[in-house]
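Below: the structure, in structure tokens.
Left out: one protein chain. Kept in place: all the others.
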Amino acid sequence: MKIANPVRSSFEPTLVDDGRVIVNIGPSHPATHGTVQIITELDGEKVTRADVHCGYLHRGFEKECESHTWHNLMPYVDRLNYCSGLINDFAYCQAVEELLAIEITPRCRVLRTLLSEYSRIADHITCVAAGLMELGAMTAFLYLMTLRDYIYEHLADVTGARVTYSYGRIGGLARDLPEGWLKRLDEVLDEYETYIGRIHGLMDRNRIFIDRMRRVGTLTQAQAIDYGCTGPMLRSTGLARDVRKDTPYLAYADLDFEVPVGILGDNYDRYVVRMREMDESVHMIRQLVDMLQPGPINVDDPRCVLPEKQLVYSEIESLITHFKLIIDGPRVPAGDVYSSQEGANGELGFYIVSTGQGQPYRVHCRAPSFVHMGVTHLMLQGGQLADVVPTFGSINMIGGECDR
Amino acid sequence: MARNIIPIQSAVVKEPTFDYFTTKKDELVGWARKFSLFPYPFVTACCGMEFMSVSSTIYDTDRFGAALPRFTPRQADLMMVVGTVTHKQAPVLQRIYEQMCEPKWVMAFGACATSGGFYNNYAVLQGIDKLIPVDIYVPGCPPRPETVIDAIMQLQEQIANEHHVILKGKF
Partner (left out) sequence: MDANLPERLRLRLTPEAPALTVSGGMPVVMLQPAQWLDAVRTLKTEFGFDMMLDVTAVDWPGDALRFEVVLHLYSTRDLVRVRLKTRVPEAEPVIDSLVSLYGAAAFMERECHDMFGIVFRGNDDLRPILLYEGFVGHPLRKDYPKHREQPLVPYRDV
């Protein structure tokens, strides 16, 4: 059966017999995370040209947004960067709260910051683990997966799910922390120290690892800025730009943390930047646990927050509010806003347009992974075919975020 | 008046003693195939996170013989379609399924592979069974690792009870 080809390459095989071949990598390839196709022109083992095709996981997120209420989008937003699901939740909620002109409660602020950092740790663990496994380091992968599982089970205690949480709510959070959660958090952070110590021991001065990652997939600072790179990609080139420090949001202005930067912008630098960022996140989490005060987690605003169940069952006003919020959705004032947070990959922004209805008019996600796909061909060209694997792994392209 | 009764005969003339051998052969081949599954992880989306977790130390599919992934369809017999399959990805899925050799089984891992999940729009294939036959559907978004292990065990039971054809059409 003739199967249609979904893409068109930007270069064709040349008619001159100069020994160059065109090799297709992906999209169903472990190194490209199953959703990116790289059409490479090889001269022996050297990649002379690379054409990157993403879009194999385009799930119509932005079109779906226009037919659901503001509240109902939470699961869709979760599945953007599914490695750090909570950051997406909170970034979206922050954008809607800006349009509603709501100030979240102090406890919610601290909790959102804490859970964002926790999610960031999980994302960086996944990126480093996948990258190391693709280089052949199975042990490091299994250590990191064990650690990540502890984090997932722990987050399941508070949110109810391991990977895609739907925990953020417009105006607050779904529920408060259960008993004993903070004690378990201490235990998980101690496990973190143990496991990450092992990874440092296995990788940092490992001859093979350094040979495969140093001066491979180099990105200059000028290229990074020109192509809109943010997050660890930009920081590995030496520029200390981080939305948490530059335009602080949530509780970041009250925290003491550093922004790690690299030197050359190669794969090794990105590995080190991510490992150091995880350490900084742990440091931030410990400060946030001390900052946590008891109090309400949801704003007392009937425009968007569901009333207490007791009141819904006894008062008619709460019943009607609950009904209207579920059926019609919160009426967000007309206007547009662009609100961004520091996702695990860089600046995660939401541009939302409202016409005063309970359903959004337009939701656009500025996805850092998509922007980084635009610069991938520069990082691959000139390298070896075998370098495609670690370079792509260090970009941390997450399909849900890239293709939306 | 004598009645002419036409005897009902089965399509294959069975010999009871030979039946014993074919049953034992099926059990042996079934046992071998179910405990040596080589998955082809067709991973696209969020379910991939749970796939990584279920293959790792805490939940471990290696105990069932189903952990070692073969990243080429030619060497694999279980295709685990993990995550959403979009219309852009559908030709790729079709081609990879056709490249696998018999016997092959397909696991639809997660709600999106089963039925498109909650993405009911222009971009998403509403279930991979529109293109390829599926042997086991794993519900969940994403499914917990225990659900995946339960699915592997049920698939193993299916494989154990199948009729395994060795030579084409016979035995």
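Each chain carries a letter (A and B) given by its place in the written order, and its residues are counted from 1.
Definition applied: contacts are C-beta pairs under 8 Å (C-beta built on N, C-alpha and C of every residue); 3 or more make two chains touch, one makes a residue touch a chain.
What you see is a predicted model; the values in this text were computed from it and never measured.
K.L.:
Out of A:Ile25, A:Ile39 or A:Cys54, which touches the unshown chain?
P.N.:
Once the missing chain is taken into account, the touching residue is A:Cys54.
K.L.:
Among A:Asp279, A:Asp301 or A:Asp336, which residue is in touch with the absent chain?
P.N.:
A:Asp336
K.L.:
Of A:Glu62, A:Asp176 or A:Glu191, which residue touches the hidden chain?
P.N.:
Touching the chain that is not displayed is residue A:Glu62.
K.L.:
On subunit B, what residues meet the omitted chain?
P.N.:
87-88, 90-91, 94, 120-123, 125-126, 129-133
K.L.:
Extract the touching residues of subunit A with respect to the undisplayed chain.
P.N.:
Answer for subunit A: residues 3-8, 10, 53-55, 58, 60, 62-64, 66-67, 98, 223, 225-228, 230, 239, 241, 246-247, 335-340, 347, 349, 351, 353, 361-362, 364, 366, 370-371, 373-375, 403-404 touch the chain left out.
Rule of thumb we're sticking to: only the chains that are shown with their structure count from here on.
K.L.:
Which whole number of Å gives the spacing of the CA centres of subunit A and subunit B?
P.N.:
32
K.L.:
Quick one: in the complex, what on subunit A touches subunit B?
P.N.:
It comes out as residues 1, 3-6, 27-30, 33-35, 55-60, 63-64, 75-76, 79, 82-83, 126, 129-130, 141-142, 145-146, 148-149, 152, 162-164, 399-400.
K.L.:
Write out the stretch or stretches of subunit B touching subunit A in their complex.
P.N.:
It comes out as residues 41-46, 48-50, 52-53, 56-58, 69, 71, 83-84, 86, 88-89, 91-96, 98, 118-119, 121-124, 141-142, 144.
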